[in-house]
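Excluded from the complex is one protein chain; the other protein chains are retained at their positions.
We call the chains A, B and C, going by the order they appear; numbering starts again at 1 in every chain.
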Amino acid sequence: MLFAVDFFLRRLLQGLVIVVLVAMLIFTLLRVVPGDPVRIMLGPMVTAEMAEETAQKMGLRDPVPVQFIRYAAQVVSGDFGHSFVRSAQGGSTGGSRGGDTFDASNRAPVMGLILTALPYSLLLAGLALGISLVISLPIGIVAGLFSGRWPDRLALYLSSLFVSLPNIWLALVLIFLVSVKGGLLPAIGYQNWTYAILPALVLAIELSPVFIRSASVAVSSNMMESYVPSGIIRGLSRPRMIVAHVLRNSMIPLLNVVGIQAIGLLLGSLFVIEYAFNYPGVGLLMINAVFQRDFPVIQAIAILACTVLVLVNILVDFAATTIDRRLQY
Amino acid sequence: MTPELVSTTSVAQPTLRGQRSLSATMFINAWRTTEFRIGFFVFFGLIVLSVLGPSLFGVSPTKISVADKFLPPIGFEGGNWAHVLGTDQLGRDLFARSLIGLRNALMIGLISVVGMFLLGSAIGMIAGYVGGWVDLILMRITDAQMAIPVIILAITILGVSRPTPFSIVCVLILAGWPAYARTARSVMLSERRKEYVRAAKILGASDLRIMIVHVAPNILPPIAFVAVLDVARMMIIEAILGFIGIGIQPPTPTFGTIIADGTKYLMNAWWITTVPGLLLAISLCGINLMGGALERARNKLLQGVS
Amino acid sequence: QGKKTVVLASMGPLTGNFDPTSHTTLGQGNFDKLIFSHLTRAPMEEGKTDVLEPDLALSWQIIDEHTLEFKLRDGVKFHDGQDFSAADVKATFEYASQPDRPASSFYPGQVEVEVVDPLTVRIKTDKYGYPASTFWFVSSYLPILCAADIADPAKLQSRPNGTNGFKYVMTEGDRSTLEAFDGYYAGRPKIDEIVYAYVPDANTRVLGLMNGEYQIAERLEPEQYQSLLSNDTVAVRKGMSTENKYLHFRCNKAPFDDPRIRLAACHAIDREQILALMGDAGVASNCFVSPMKFGYTDIPNYPTYDPAESARLLEEAGFPGGKGLPQLEYITSIGFYPKTKEYGELIAAMLMQVGFDVQLTVLEPAAWEQAIYRGADGQGPGHMCDVGWMTGSPEPDLVLRPNWHSSAALINGVSDAEIDAALDKERATLDPAERMKVLAEETFPLLAAKVPSFSLFSAVVFHGAAKNLKGAYYYPNGPIDLTKADLV
Partner (left out) sequence: MSEAHPILRVRDLTVELQSAASRRTVLDSVSLDLHADEVLGIIGESGSGKTVLSRAMVNWVSRPLEMTSGQIFYHGEDLRQMPVRQLQVLRGRKISYIGADPTSALDPTLPIGHQIVEKLKSVEPGISEADARKRVIETLQAVRIPSAAERFNEFPFQFSGGMMQRVMIVDALVTSPDLLVTDNITQPLDVTVAAQILRLLRDLQAEYRTAILFVSSLLGVVNDIADKVLVLANGRVVERQSMQGILQSPEHEYTRHLVRDMPRIWEAQSEVPAVRARVNSNDGREAILSVRDVSRTYATKDRSRLFGKQYVQAVRGVSFDVYKGDSLGIVGESGCGKSSLSRLLSRLEEPDSGKILFKGQDVGGLRGTALLNLRRGFQLLLQDPYNSIPSHLTIGRTVAEPLIIHGGHSKAEIREKVAETMAEVGLGPELAHSLPVGLSAGQRQRVNIARAMVLEPELLILDETLSALDQVEQAKLLGLFEKLQVRHGMTYIYISHDLGMVRRVCSRVAVMYLGRVVELAGNETTFFNPGHPYTRALLSAVPAIEHRPYDAATYLLEGEPPNPINIPPGCSFRTRCPFAFDRCAKDDPALLARGSGDLAACHLAEGGMPAPGMSPAGLHDLNQVPALRSGTGA
């Protein structure tokens, strides 16, 4: 119990430091790239005086650290600011507009935009993770049990193939074959959960090699641990050794992979795949924000993505230390 | 049998493990596998082709010829030996374009991996060796950098500034070094406790000397081998950036831009996306087979199976 | 019984501002036209493009040179329940034509409106010194707003309130929902709901259409049109549009502030190749307006493909073989118009041939729309922009004044007294035949000599729609009339 408190206190504190560092990095990077946010907010037709006045009012001319501290204070109170370009209803905007249009109240709050998009992304990510685990765990475990024999080879070739398929290309091919030609699954946009299947499949194929590989490595290396033959000699049956000990202990490296690699990979690929499938999740929001230089949205999503990653890592490490008490934290 | 003989036979007791340098063993073990050889030949075949190909076959990757647009690869109706793999929507030769795409992807992949490897290992080794506050600070920075997925960082930075090959490489290095720093640090942590480091210290070697002369040649090659896999990852990321439109800008072709531009013509000119996609997949397959074999060789070595 | 919903996949985003006078963008324009009515309707069917049909006005006539009179329809209601009357027309015209309104460049100039009786208005231009007849065709282009809204700009911007068959419900992200308006004067439309979805990628639009997710997809690529011709569930449509595609030069920025450089660029471009690339999607034209527009003609001195001339001009301007020229950024879009990126690459390659160093910047529609318009300081990013101009009604001034009159020059920023004078003269010419002659002999040749922008071709547009969608009317300038459409 005390251990858990200590663990979470320390790790959350460290995590906070990491998130702050990331936020600082992203914030600064976005501020030093060329392009005046005011122009983006007000549209091109606004007068220079008006632009300057608005910039002053919004504090965009203050030094970056000052801006960052202000931003951080805002974020702490749960406010990620307002989108530069999206209307209050959250739609993309473009083109010339009157300068009088700008007003924080008719700009979409970033948090709202993300919260609207988030469930879609969660569905997609969950589905992708589920599919890939269902595909790859059995393959990986069998490969690990028969290390060096044909199931291992098969798993190896399968994952080499999967890892070599560029996700964007795979997405297009699947849309074309499965959805357009085959008419088997819907693919573009979102109307109900079935729209998430195909993109989830692409993500799952991308994730699977990681799982297959780490499952087979974990299982085979555990099989080589001396407690396995020793257990059999002690009178336990081989199936029992595998199920109760080898698989259980293989969970730790797997958990680590899920935590660090898979979630990182998923977060990144989600963006690309949502774009390719025009799937209305956070990724599409982000990519469109990038196209339109909607800085508040970009930085909020990047910060949130990193927070998610940090939190997942903490949880995974905690799970791992409870499974294997040898692990230090 | 004489007693002397009995005793001397037992001298050979320690196994050969750890005697040959770790990386050489790894490389030799990997080379023994079929996967590695296939990967090696595919990959280097493609490299040679991508470097020599365009000038060898005398086809320009950028020459537009609207009249020749949408020619299919040979073997399909309307195919033409002048354009072995067909042409794209502007009548440019797909083979030449894909090879240039491959070359760019490889360049970016290799340079960025070398960069992240050097930067990451240097930081990791310093953190692991020096320890204490330096370690703490460097590792928190590493964690922070690691907490931003590569693609997100790349999209964020490249999306808002004009991407050039240089800036793409920089961003990839920026995003990729932490993984190397972590590995280098953890290896260094265990290496630092090893006897040969202590031995060097006792001899009076300075910290810098120990790191560069004694430790680095021991720990870096295995990491470098596994970095091969990262080359493939970086190539995919380069393609993704091109696909989203924030990669290398036209007229230079990249896999991503060719695929993205061909998407519209999937129905009436499937080869525009398929050819570069396949070529990319094949070269990635080659790299991954090699990298995978090296990685497994390393895992086996680390787990003590020879 | 299920709701009849039409999802319209549009290539343009909304602006987030529902005041139609606040923008000049195509996507928002098309959206507005589902909600707002106009005094007249210009179907612009091929061969009889100058026909106007009644909409909110039942009849119209020229009273004198500076006065145009409209008799209005009775019993029309706004979506918020208010009655439509002459006061709304007066408020709308006077508001929309104020020079500080971003869309005012579409209109010939400022007006005063006299309310004769609740159902009669007179458009008066005497105070501003140009003929009122210029509003004849513009009457089918200017959306009629509610006077009460105009009095409260915040309200006006926050939601659209028109008199047409569909009423705005809400916007959720990139999808805006409209529903059939029960009080529509021509009877409630049979389609219950329209979802106006911004889908920036042409490919996605088509795939979604084929999946049945969208009922209408705007702006197909010619190849997509071809391959959909044989599709069982999708019907495709091809139509001449009022749109010409232009290569705009930023005329207030070096090096294109020098007409010789602009001409050199034009002579370097082989438009035949572009047309070969465009296939069905483009029609050759040697004019600054579409063939659907009044005054269309083959301009004799329109720049032709002539690399030698291009080289000569460059040399004359002091940049032999392009040496000394800065790198030029050419901004174009992707997913909005067909093949912009493709011919962008082609043009860039052709310009490179004569020595221009061109870099292509391809932007997603919303970003591109941000980038093309020049700022209030007169500058915009890049040196060249690919933009089309598509306006309703045959009126050529809807194209000429926003683009090349220095009071607007929305994109190229040209400020040339000669061009201004020529455009003013053309506008002031009352007699159609005379005006046609002025356009053909003075205005267009002058533009062709100074080429602040280079018209590449006239656009043919392709729409795709679900086969069961019947009765939709596609205007040549983009909007789609769904008031009489039905899903069968």
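The criterion applied here is as follows: contacts are C-beta pairs under 8 Å (C-beta built on N, C-alpha and C of every residue); 3 or more make two chains touch, one makes a residue touch a chain.
From a predicted model like this one, the values you see are computed outputs, not experimental measurements.
Put simply, the hidden chain is in touch with A, B once you look at the whole complex.
Counting over the whole complex, subunit B has residues 1-4, 6-14, 16, 18-22, 194-196, 198-206, 209, 214, 217-218 touching the chain that is not drawn.
Residues of subunit A in touch with the missing chain: 2-3, 5-6, 9, 225-227, 229-237, 240, 244-245, 248-249, 252, 323-326, 328.
The definition used in the following text is that only the chains that are shown with their structure count from here on.
Viewed as a contact network, the protein chains are fully connected, with every chain touching every other. The chain with its Cα centroid farthest from the Cα centroid of subunit C is B. When every chain is represented by the mean of its C-alpha atoms, the one lying closest to the mean of all protein C-alpha atoms is A. In this assembly, the C-alpha centroid of subunit B lies 49 Å from the C-alpha centroid of subunit C.
Centre-to-centre separation between subunit A and subunit C, using Cα means, comes to 41 Å. Spacing of subunit A relative to subunit B, judged by their CA centroids, is 23 angstrom.
Shown for subunit B are the residues in touch with two or more other chains, namely 263, 266-267. Residues of subunit A in contact with at least two other chains: 180, 291, 293. On the subunit B side of its complex with subunit C, the touching residues are 62, 64, 66-67, 69, 89-90, 162, 245, 249-251, 261, 263-269. Contact residues on subunit A toward subunit C in their complex (touch as defined above): 39-40, 43-48, 50-51, 85-101, 106, 113, 116-117, 175, 179-180, 186-189, 191, 278, 280, 288, 291-293.
In the complex of the two chains, the subunit C residues touching subunit B come out as 202-203, 221, 223-224, 226-227, 273, 276-277, 334, 339, 341-342, 344-346, 348-349, 359-362, 364.
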